[in-house]
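Missing here is one protein chain; the remaining ones are kept as they sit in the complex.
Entry: chain A
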Amino acid sequence: MASIELRNIRKSFGIVNVIKGVDLEIRKGEFMVFVGPSGCGKSTLLRLISGLEDITSGEMLFDGKVVNALAPSKRGIAMVFQSYALYPHMTVYENMAFGLTLEKGKDKEDIRKRVERAADMLQIRDYLDRLPKQLSGGQRQRVAIGRAITRDPKVFLFDEPLSNLDAALRVATRIEIAKLHEGMHETTMVYVTHDQVEAMTLADRICVLRDGLIEQVGTPMELYEKPDSIFVAGFIGSPKMNFIAGEKAANFDCSTLGIRGEHLQIKDDGIWEGTVIHTENLGADAYVYLEMGAEEPVVVRLEGAARYKSGEVLRVSPMQDKVHRFDEAGKPIR
């Protein structure tokens, strides 16, 4: 329900500049994911939006109004923390109702209705009388999300909500968050993660951050197909994009050649030659690692199973239209 605009936002802790001038517009009802390696400032940026940290310079606008000096509770936001941050001494119901009971003139019956509606959405109705310590990690995170929903926020903030869960639960909760976004399509959501799979699967648009600056903003497919820099190309996609420098790149008129594992074909008349050093069979697909004299082995992704032995010599070719060419500054040549 709210659009967010960041104008030249900067944040420093003492002499350390963490956010170094970010301009960004998050549209109404959009699911925006901040992604980047650790220490890139993505969590800090989220905390600036939430109001838990003060902005050093620049302007933050919600629906066109400057909110720099507004307290978190006045911004109409709700936040889900990595560590759940439930109140340990309160039952699930009290946890979810706490924010509402602090608002003056709230009807008790109204609070109960809102809590129960949120609990139904997340299937935690049966746990309303329990304490957080009696719940599993996944249930706790659902309560934390429920607590945020109850407040009926304009902006929903997630700070790495899945990183404390195990792999299976992470996928299940991810799907639940995606469903939540569909069900609350008017609510703007901002989500921080270091996991590019979460970013790709959840986001309407992804914002890739690096060292306190935005590298690229775009839809997941834009980032995958048209990365604006080597950094984005290497960060988005799994397995990581192969980068080949030197003579092989020079043949393509660039200083670094980027090619994804799925865009390499093993052919008898392939233009490059490499020795198999390792294969990983994942069932539906397989990764073949080739030694080609580059710094890192080149990964080829194949459908189905791979039956190559280590030491075998293979010839590969990139698909011509899937090649990413980068100049010396790491910028794409198009």
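The rule we apply is simple: contacts are C-beta pairs under 8 Å (C-beta built on N, C-alpha and C of every residue); 3 or more make two chains touch, one makes a residue touch a chain; residues count from 1.
To be clear about the criterion, contacts and distances are computed from a predicted model.
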item	value
Undisplayed chain, where the name is taken from the UniProt record, one of "Carbohydrate ABC transporter permease", "YCII-related domain-containing protein", "Tricarboxylic transport membrane protein" or "Sulfite reductase (NADPH) flavoprotein alpha-component"	"Carbohydrate ABC transporter permease"
Contact with the hidden chain (one of A:19, A:35, A:60 or A:78)	A:78
Options A:50, A:255 or A:275, residue touching the unrepresented chain	A:50
Given A:103, A:280 or A:327, the one touching the chain that is not displayed	A:103
Chain A residues touching the omitted chain (full complex)	50, 52, 71-73, 77-79, 81-89, 98-99, 102-103, 147, 151
